[in-house]
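My structure is below; once you've seen it, I'll send some questions.
Note that one protein chain of the assembly has been removed; the remaining protein chains are unaltered in position.
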Amino acid sequence: MSTSRLLFDEPGPQARRRIRVATALTLLAGAVLVALALRQFADNGQLAADRWRPYGTWPMWRYLLEGLRSTLYAAAASIALAMAAGIVLALGRLSPARWLRIPSAAYVEIVRTIPALLLVYVVLFALPKYGLDLPLFWKLVVPLSVSNAAAFAEIFRAGIRSVERGQLEAGLALGLTRGRAMRLIVLPQAARRVLPSLVSQSAGLLKDTSLGFVVSYAELLYSGKVLANYNHLLIQTYLVIALIYLVINASLAKLARTLEARQRTRPSRAVREAAPAAQSLSGGTTPQTPR
Amino acid sequence: MDVITDHLGEFGDGLLLTAELTLLALAGALAAGIIVAAMRVSPVRVLRAAGMAYVEVLQNIPLLVWLVIAVFGLPEIGVIAGLFTTSAVVIALYQGAYTAEAIRSGINAVPAGQGEAARALGLTFVQSLRLVVLPQALRTVVQPLGNIAIMTLMNTALAAAVGVVELTAAANRVNLAEAQPIWIFVTAGLAYMALSAVFGLVTGGLERKLAILR
Partner (left out) sequence: MIMVRTPAGMRRAAVAAVAALSLTGLAACSGGDSGSAVPGSGGGKTDDLAASAPVASNLPAGSTMEKIKKRGELIVGGSLDAPLLSQQNPATKKVEGLDADFGRLLAKYIIGEPKVKIVNSASETREALLSNGTVDVVLQTYSITPERAEQVAFAGPYYSSGLVVATKKDETGIKAPADLKGRTVIAGANTPAIPAIKKAAPDAKILTFGSDPECVQALKQGRGDAYVQDQAILLATAKQDPSIKIQGEPFTSDPYGIGLKHGDTQMKQFVNDWLKKIEASGLWAKTWKNSIGTVVEGDAPQPPAIGSAKGSE
């Protein structure tokens, strides 16, 4: 961690002693807190073996893992749709034509200030009244795509703007049309530069699929709800689910960091400045990794 | 339009609760973010690890899951608080992880010479962080913090799932009674847009005032 060297030097003997004391105190405080919480938890019977045994059995895990599979399906479909729409919106917002630029900008600016849950309610309660009753899967995927498209659009826009103007101009000079130059020259470079942001936005979207809980689409969290209804182990079930999310998302975050580390070998400071500004609607701001 | 005027009180209460929830969560997130960011750049390795674990664990579990666990799990470890308080604290801690990352990137953007100069003057770690580095770091991250503020506003809607009747839940309840979804949800959407616009103006103003050109 070279960055953390900013605020302190190599510690001398006195500082080392103080660090040791601070370490001991931190560990002690942490241990006491955990012990107190665990004791109270056990006093309430939540640690009883009976309450945890079901999660040592395969059928429970199988049920939850099937929920996870649905989570991944919903996430993959939403990511594909939201990214595609995001590219279109980013290009629209950067287009020289007003009639494209204004609606694209309006979409992004409006949608990014509307909670995904409100969009879910619209699809759940408003659309069926007007004859559009989507299957459960799409009741989750459509609002998530609509809301995340705005975030993806901002990421792509940052990426496209980070590509030096000369690239586009060189393409035009070669006789390519603007569209072809964008497609063949600018977009591929832009996408590569914002890949880490795309991955972390996708991880945020994966978290957003937990709204299936509201939609009653059988993703991971809703499966937990059904399971808790069956075995009455509310707290244990949600803790296990939290653990599953943690493992999946931590792997994705690691992937994003690996991609970014690989990226850092290429100089593109501008995009790293721009990309963190692109933000998620309810899921994840781009995790800023140390520069 | 009658649906809206008839239920103005419910919408107003919801809007107020959303605004309160957002502001409380933001204040908490800023406090948590500064503390965690400081932990992550501190010379004590355990603190650095704890800060990192905090960010990883908070960011990688959906807020909805955190809310449900906190509301139903905390009383089991002896922490009993109201739904509003619990939601505000959970959202604050969750957004705190994102805030910490934003502030840390701000700290890393402060030129190394600033920290060295502070130490040369004999300032301790906490002093140099508080007096020299943080003020500069925070100025550079006004824009990302503004985005976090809007994200926080969006995320307060999830408190609806644990029984807090904020704007989204209020709209849903009015709709259950009146069954006029379009007007009701459009009104709620406009209210959210208005709130975000306020945040946008505040952030923009702050940024113009505080921006450091490098």
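Letters A and B mark the chains in the order given here, with residues in each chain numbered from 1 onward.
One rule holds in what follows: contacts are C-beta pairs under 8 Å (C-beta built on N, C-alpha and C of every residue); 3 or more make two chains touch, one makes a residue touch a chain.
It should be emphasised that the depicted structure is a prediction, and the values quoted were computed from it without experimental measurement.
Q: Consider the whole complex, including the chain that is not shown, and state which of A:18, A:69, A:161 or A:264 touches that chain.
A: In the full complex, the listed residue that touches the missing chain is A:69.
Q: In the full complex, which of B:3, B:39, B:110 or B:161 touches the chain missing from this view?
A: Only one of B:3, B:39, B:110 or B:161 touches the chain omitted from view, namely B:161.
Q: With the full complex in mind, choose from B:16, B:80 or B:210 the residue touching the hidden chain.
A: With B:16, B:80 or B:210 as choices, the missing chain is touched by B:80.
Q: Taking the entire complex into account, which one of A:15, A:110, A:226 or A:239 touches the absent chain?
A: Going through A:15, A:110, A:226 or A:239 one by one, A:226 is the residue touching the chain not shown.
Q: List every residue of subunit A that touches the chain not included in the displayed model.
A: Missing-chain contacts on subunit A: residues 58-63, 65-66, 68-69, 71-72, 75-77, 79-81, 83-85, 87-88, 124-125, 128, 131, 133, 135-136, 139, 182-184, 187-188, 191-192, 195, 198-199, 202, 206, 213-218, 225-232, 234-235, 244, 247-248, 251-252, 255.
Q: To test your reading of the contact rule: which positions on subunit B touch the chain that is missing from view?
A: Touch with the absent chain occurs at residues 68, 71-72, 75, 80, 83, 161-163, 176-177.
The working rule: only the chains that are shown with their structure count from here on.
Q: Can you name the residues of subunit A that touch subunit B in the complex?
A: 1, 3-4, 6-9, 11, 15, 19, 22-23, 26-27, 30, 36-38, 40-41, 44, 46, 110, 112-118, 121-122, 125-126, 129, 203, 207-208, 210-211, 213-214, 221, 234-235, 238-239, 241-242, 245-246, 249-250, 253, 276-277, 279-282, 284-285, 287-288, 290-291
Q: Going by the contact rule set out above, which residues of subunit B touch subunit A in the complex?
A: 40-48, 50, 55-57, 59-66, 68-69, 72-73, 76-78, 98, 101-102, 104-105, 107-110, 112, 115, 118-119, 125, 128-129, 133, 143-144, 147-148, 150-151, 153-158, 160-161, 168, 171-172, 175, 179, 181-182, 185, 188-189, 192-193, 195-197
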